[in-house]
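The complex appears here without one of its protein chains, the remainder shown in place.
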Amino acid sequence: MSGTDPGEAHLHRLVLFSDAVFAIAITLLAIEIHPPEHWNGIPHLLSLMAPKLAAYAVSFAVIGIYWVSHRRIFSRLASANGILDTLNFVVLGLVALLPLATELLWEQVGGQAYPVYVALVGAIGLALAATWGYAAFIGKLAKPVPWPEAVFILARVAVLPGLMCGLSFFSIIYPWGWALMAALVGGFSLLGRWISRLSASPAPDTTT
Amino acid sequence: MSGTDPGEAHLHRLVLFSDAVFAIAITLLAIEIHPPEHWNGIPHLLSLMAPKLAAYAVSFAVIGIYWVSHRRIFSRLASANGILDTLNFVVLGLVALLPLATELLWEQVGGQAYPVYVALVGAIGLALAATWGYAAFIGKLAKPVPWPEAVFILARVAVLPGLMCGLSFFSIIYPWGWALMAALVGGFSLLGRWISRLSASPAPDTTT
Amino acid sequence: MSGTDPGEAHLHRLVLFSDAVFAIAITLLAIEIHPPEHWNGIPHLLSLMAPKLAAYAVSFAVIGIYWVSHRRIFSRLASANGILDTLNFVVLGLVALLPLATELLWEQVGGQAYPVYVALVGAIGLALAATWGYAAFIGKLAKPVPWPEAVFILARVAVLPGLMCGLSFFSIIYPWGWALMAALVGGFSLLGRWISRLSASPAPDTTT
Partner (left out) sequence: MSGTDPGEAHLHRLVLFSDAVFAIAITLLAIEIHPPEHWNGIPHLLSLMAPKLAAYAVSFAVIGIYWVSHRRIFSRLASANGILDTLNFVVLGLVALLPLATELLWEQVGGQAYPVYVALVGAIGLALAATWGYAAFIGKLAKPVPWPEAVFILARVAVLPGLMCGLSFFSIIYPWGWALMAALVGGFSLLGRWISRLSASPAPDTTT
């Protein structure tokens, strides 16, 4: 805590605080699920609880994906400041709404909660992208990173989780959506490898 | 944990504990918000949930601001003792009441919850100011800090968040309150810069 | 995490885990408190909420005191093992029941919840004392500590919080209980100083 660079200590405490919020949000997802009052045998119980457990699994995956993104982004930072705090709070404030959005999902009638849920997931992605964008391009808080890689990280975190979430719901109705999703995830993965190979090569324009 | 100065290890554990309480309080803000039973389209949903989401956003900002203040104050400390523990517990005990006060805010009839809420926010500021005041002036737990800066930190944490919160509610009715708030925040910011420049200058009376 | 002594890393993770449980239990104390449905003015609100806020304050103080005791005890340890884990889990399992006991306190009719609450507080003290007793005398997990001091810590953590809590309730009815409590706390404090002075003196039997 003391004896180290203040910016680094600040970053460390910000990361621990964010982890705690992610951990609480992910654990609270299940707290509003209660067992049904009457059930008869395990298949009956599972059929009664299926919508809630499915919504729980989706939101658990969403928070998990964003925790991984958050960890990756923050592992690239070297310092923190007040603006990073603020942007990170926007991310956490949206993440903390996911238990509510999950409840919306399992209580919905006629599928009208899907766009609300996808919009929230997308908004978290945009907020996290803004956090990284600020840290890498404006606040100069990141460790040295080639700019094509920095731009790729920005694009990936901004759109990938939201698209994946939207496509998941879409694929429930149109199963060929899964092919679209596989293409999307595969494409981003290939693009990421290509860009990091590009950055590793001694090209003069990528050593910024 | 071991091999370090006991006071420093104590401080470290106190900071981690406080972070956990802040993180839990901020995440629990949303847990009492439940989706409405009947809604028809996203605009209808948002209009039904607007009072709760607004109260959530305000309290999220309040806890965020106090977390930043807490982080700043504790980054200036070098050690901890039992009295600091106690004062910090008062801060945390009031912060943990914010989810309750937020519920009060969105359930109120006729605006009578505003003074209760502002009083709680103000009380957190006073408790945090007392924590800093004790650490800097009485307990000698802070790293060396020029006294004008120490007094300024005390004054800022004691009054700024409470005033900002009160003015926010005031500005809902009288929009010129926002100008007052901008002046207040700007004034404190300028004063802070002036004082830290003063402290950085080699004046003999500020090196205490 | 790696590169250090396994027992020390174990202890570190145990402390972090315990802190998280303490922090969650203390923050959840307030979560079952809800604002009254009808109230008219702040004095009316406070009078309606007084029993819940009083119970909240008492339990917050209890958890605070035990967190301080836990911190003090664990700052004297150098290692951890599976039995320490188990004893510590008993402490945490009882601490996690305090939100429930607090609810019992504010919903009681005719004071019959007081002995239940005091019994739980006393049981936490005994469990924490057993944790320290095992670590210091049987498991040899503590840093070197003179045995009179080790015995004193055991006695203090085993009886002081429970007695203080019982006396607090007693003093609501018989105000002279406060004098008894002042004498008790003062006596333990004096005894503690006397013992640590004794331990600091170069007597041959205290260097164990």
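Each chain carries a letter (A, B and C) given by its place in the written order, and its residues are counted from 1.
Just so it is clear, a residue touches a chain if its C-beta (ideal position, glycine included) is under 8 Å from a C-beta of that chain, and two chains touch if they have at least 3 such contacts.
Every value quoted in this text rests on a predicted model; they were computed, and no experiment measured them.
Peer 1: The chain left out touches which of the shown chains?
Peer 2: Listed by label, the shown chains it touches are A, C.
Peer 1: Can you tell me which of A:A54, A:V68 or A:A155 touches the chain that was removed from the display?
Peer 2: Looking across A:A54, A:V68 or A:A155, the contact with the absent chain belongs to A:V68.
Peer 1: Determine which one of C:H10, C:K52, C:R76 or C:R156 touches the chain that has been left out.
Peer 2: C:H10
Peer 1: Which of C:L104, C:L126 or C:V185 sits in contact with the chain that's absent?
Peer 2: Only one of C:L104, C:L126 or C:V185 touches the chain omitted from view, namely C:L104.
Peer 1: Check each of C:P36, C:P51 or C:G93 against the chain that is not shown and name the one that touches it.
Peer 2: Considering the complete complex, C:G93 is the one touching the chain left out.
Peer 1: Which subunit C residues touch the hidden chain?
Peer 2: For subunit C, the residues touching the absent chain are 1-2, 6, 9-10, 13, 16-17, 20-21, 24-25, 28, 31-32, 82, 85-86, 89, 92-93, 96-97, 99-100, 103-104, 107, 112, 115-116.
Peer 1: Take the complete complex as the reference. Which residues in subunit A touch the chain that isn't displayed?
Peer 2: 8, 11-12, 15-16, 19-20, 22-24, 26-31, 33-35, 39-42, 45, 56-57, 60-61, 64, 67-68, 71, 75, 78, 143
To be clear about the criterion, only the chains that are shown with their structure count from here on.
Peer 1: Go ahead and note the Å separation of the Cα centroids belonging to subunit B and subunit C.
Peer 2: The mean C-alpha positions of subunit B and subunit C differ by 27 Å.
Peer 1: Just give me the whole-number Å value for how far the CA centre of subunit A lies from that of subunit C.
Peer 2: Spacing between the chain centres: roughly 38 Å.
Peer 1: Specify, in ascending order, the residues of subunit C that touch 2 or more different other chains.
Peer 2: 20
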